[in-house]
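Below: one structure in structure tokens.
In this view, the complex is presented without one of its protein chains, the others remaining in place.
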Amino acid sequence: MTLLGSEPETPFVVELGQFSGPLDLLLSLIRDERVDIYDIPIARIADQFLARIRTMGLDQAADYLEMAARLLRIKAQMLLPRHDTDDAWEDPRAELVRRLLEYQQMREVVDVLERYAEDRRSRFARQYFPPSNVETPPAPLALSLAELLSAVDRVLRVVRDPAMHDVIPRALDVDGAIATIRGVLELRERARWRDVVRQGAERWEILSSLLALLELARRGELKLAQPSPFANVWIRRESPGQAA
Amino acid sequence: MSPLAKLLEAALFSSARPVPVEELAALDPEASPAAVRAALDELREAYDVNGHGIELTELGEGFQILTRPEYTEAIERAQLAVRPHRLSAASLETLAIIAYRQPIGRAEIEEIRGVNVGGVLKSLHERGLIDVVGRAEGLGRPLLYGTTPLFLEQFALRHLEELPRADELAVALRAEPRAV
Partner (left out) sequence: MSPLAKLLEAALFSSARPVPVEELAALDPEASPAAVRAALDELREAYDVNGHGIELTELGEGFQILTRPEYTEAIERAQLAVRPHRLSAASLETLAIIAYRQPIGRAEIEEIRGVNVGGVLKSLHERGLIDVVGRAEGLGRPLLYGTTPLFLEQFALRHLEELPRADELAVALRAEPRAV
């Protein structure tokens, strides 16, 4: 797989930019088809969704594929026979409708934000600040005992008494650990073991994180380094360019 | 203009960011907050009545002097200043969710937007529009995000309450954020 778009892939990028996600594409289909959002003809919309992501090359984007799978699942559920007397029947589309409405509302907020941002963008603040000749005393320090004590509390929450520690056997959660590590590496290029495993982590959490690190290293998402035996392990994000 | 209005004008001129009223009041130990407010009104009026290219605006938890919008294009054409880039749709959507639901974790934002938001969060964080405001309880203790004062400033808002309330929007949203 090439990461840098060769020529045939260029239109894909352009088309993808039209929609900010699968819900956006779905809403645009619902609008185009003029169907009721509370009573979506799911078979028709699912087929169109699939057709659109195929023609637009969106089938490379995992988020769109996930939505396609969801639509097909709902379509299948709608085909299951049901009795009119079945009060417990829950519309398989309910969750999708809820998400679409929520997404629509957020888009409404986006419109408002855009207006505000445009207003601010059209005014300039002062830019020129000549160097100052005035000798100013250093800023006074604001320090209260309350602040110090709450800092102490924060430290203590991390350094718990080992005697309070109960080991409960738990299954490993490698996926959870992978999510955590990815989260940390999104904000920082380099992290340490301590950044991805909370202080006082339980054994299963430590093992989960270790397995997650090895797995992510195998996938080329990060690099692990230990400069010397027993030294801190450094976790470094691999940029996509290097990974390719 | 009154001496206090002149002092406030000079102070607002020397700040790149909006200045809160308390900071303006600190300029003159004898001036009450009410006197500062009156002097700010005087300054606003001086700009409005005498016809100036700049105006006094209240935003981002303080006061700031900004140029009037009608001159923006000419200034940009003469290359004396440039407007900042517009935010992408992905950034705006993510900001909208964070503004309304803060503190909020990444998983919940992705739930609403239906896409991975890792890269967007990173760039909003780098731009100083959002910050990590805490960590959720529970597995992995996910980071929680909130908007910053700079967000208010760049959207010309005085405070978050200036955004339409959830029940004022055309489409109703579920009331309570889901437990993380």
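Going in written order, the chains are labelled A and B, and every chain counts its residues from 1.
In the analysis below, a contact is a pair of C-beta atoms (placed from the backbone, for glycine too) under 8 Å apart; a residue touches a chain by one contact, two chains touch by 3 or more.
Keep in mind that this is a model prediction, so the values were computed, not measured.
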- Message: Can you tell me which of A:L79, A:A94, A:L156 or A:L214 touches the chain that was removed from the display?
- Response: A:L156
- Considering the entire assembly, which residues of subunit A contact the chain that has been omitted? 124-128, 130, 132, 134, 136-145, 147-152, 154-156, 158-162, 165, 192-195, 197, 199-201, 206
- Spell out, residue by residue, where the missing chain touches subunit B. 1, 5-11, 13-15, 22-23, 26-28, 46, 50-54, 65, 67-68, 71, 74-75, 77-78, 80-81
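Keep in mind that, in the parts below, only the chains that are shown with their structure count from here on.
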- Rounded to the nearest Å, the gap between Cα centres of subunit A and subunit B is 24
